[in-house]
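The complex is shown incomplete by one protein chain, all other protein chains being positioned as in the whole.
Lettered A and B in written order, each chain numbered from 1.
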Amino acid sequence: MFSRSLKVGTTTTQRTGGDAISQLRFHLLMRQVPALPVVGSFAERLLAADLPDLTAAKRREVVGFIAHRVDALPSFTRFGVLLLGTVFRTLLAVPGGWGVARLLIALPLPLVAEYPRLMRSLGFAYVWEHWPATTPTGDVAVANAAIGEAAA
Amino acid sequence: MPDPQTTPVDAAPVIATWSAPRTTVVTGAAGWLGRALTHRLLADPQRPHLRLLAHSTAEADDLRRFVDQHDAAAQRRIDIIIGDVARADTAARLLYQVGADTDVVHTAGIIHPRRVRQFYEINTNGTRHLAAAARDAGVRRFVHVSSNSPFGTNPDTGDTFRHDEPFHPYLGYGDSKMQGEMAVNEAVAAGLDATIVRPPWFYGPFQPPRQTTFFRMVRNGKFPVIGTGQQRRSMVYVDNLVDGILCAELTPAARGKGYWVADQRAYTVAEIVETVGRALVDEGLSVKPPTTHLPNVAALIAEVGDRVLQRVGVYQQQLHVLGEMGHTIAVDISRTTAEIGYVPKVELYEGMRRSIRWCLDQGLEL
Partner (left out) sequence: MTVSPAAVPPATVPPAAVLRATAAMDADVLIIGSGAGGATTAAVLAEAGLDVLVVEEGEWVEQGALVPFSLEQMDRQYRAGGVTVALGLPSIAYTEGRCAGGGTEVNSGLYWRPPGDVLQRWREQFRIVDFDPDELLAIADEVERDISVCPAPGGYTEPSEVLRRGADALGWRNGEIPRWMAYPNDQPHGQRQSMTRTYLPRAMRAGARLAVGCRVDRLRCGAGRASSADTTLADGTPGTITFRHVFVCGGAIQSPALLQRSGIRGHIGRTLAVHPTVKLAARFPEALNVPDDVPVHQVKEFAPHLSFGGSASNPGLVALSLLDQWATFQQAVTQWQHISVYYAAITSEGLGRVRSFPRMKDPVVTYGLTLRDRALLRSGLARLALLMLEAGALEVYPSFKGAPSVRNRRDLATMQQAFSATRASVMTVHLCSTVPMGELEGRTGADSFGLVHGCSNIYVNDASLLPTAPGVNPQASVMAFAIRNARHFVASGGRRA
């Protein structure tokens, strides 16, 4: 019926056909575009507007976390986020672009509205998990300790 | 105020009740429910004094004729007050010097108006005026007849409204009735002793002529069944409703509470149509098999149309009824039974037979 044997050997099977190779190349290509330069500036502006009292250093830390998470997104979502990220980044580069961006994200546009929402969700979750006593304007009090650190 | 007495109720825990008051005030007395209630009150020798509110002179004359058909009317003191419930002074006149040994049953309301604002004038403001006047008059118990509409429709065909539910008014009627309930609750906070009764769709004797359309539609196989008719509907036979109102009136512990009053269980629309058809046949009338099956989307379109019209202040009855037909409205009466001793005595088939017989006795053509 079944053979109960531990197979020992070092056979490496060659992948056949170009399909797997091109797939691998595609993924490398995708992963070669890191999220930080694409979403970083927008995330930073958004956080600065939402949490004006968050120090620049802390804000950079949060933006780093956001970019790290965007990098880990499933391929299709990541692709969409980077696409929207590019649009918003371009928008921020032109004068008055931030105003237009704010208008855009206030509109109930499907998918588009989810981009700032993702940035905010990740950012807020990070801020309050790490510095629970942060005020709604982002003022991180001195006595703050991460819940995680305290519990661990 | 009479002392609460202790009366056992079938199989339910012992519930303390009051005896009937000296004066019983009924608003909307000329209406469908009002007549059914008045009919019952007139049969009760413990109710020496009835004060009934009619909307107009014509309605008052009609009501007087209705009262005089009852032999007992001669032994009772019956005042018929004429007034518009929407006006503050009507409530004051209605409750003028009634005394503390008085219960008020507020059945007046409007369900199919011409304009949406009438909902608020009558169902909300009327209730507010009356509840305030009842509090000022120091009556024993104020029973407010509300509806399922402040709670909207069930979100799923298998869902049943429990005793306590969050408000979610269904369009203008529901909103006006919700605000009516809130006005009662405010008066309770200010000292009024009130209980709210919430009947769903009711049926039975004393129905207005327009309701014969319902039987006629079923007879002709034209009652609009949405989809497969699996939506559930709680209904209440009008005599069951009167029982429920009297339980709410006479149970001291019901102060400040609201109760569903319905038949024992909810019926599917398909079952309602089938049962009414059977009742019609058993009363000797011919019935065509149901043919009017509409897709779910028909009810949805009707509901959207109803919403749009009501937003601009227009109420269209057919559209409203059709829109609501796509929904389940089912309520759970177990707390009503447990806390005020209400036990529905008549179920759908028997209730429908009685309704049909009543219509035929009145010479109405079905």
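Quick note on the criterion: contacts are C-beta pairs under 8 Å (C-beta built on N, C-alpha and C of every residue); 3 or more make two chains touch, one makes a residue touch a chain.
Bear in mind the structure is a predicted one, so any value in this text is a computation, not a measurement.
> Sort through B:83, B:169 or B:229 and give me the one touching the missing partner chain.
Missing-chain contact among the listed residues: B:169.
> List the residues of subunit B that touch the chain left out of this view.
152, 154-156, 158-159, 162-169, 178, 182, 300, 335
> Which positions on subunit A touch the chain that was left off?
1-13, 15, 20, 22-24, 26-27, 30, 50, 65, 68-69, 72-77, 108, 110-111, 114, 117-118, 120-122, 124-130, 132-136, 147-148, 151-152
The rule is simple: only the chains that are shown with their structure count from here on.
> If you average the CA atoms of subunit A and of subunit B, how far apart do the two points sit, in angstrom?
58
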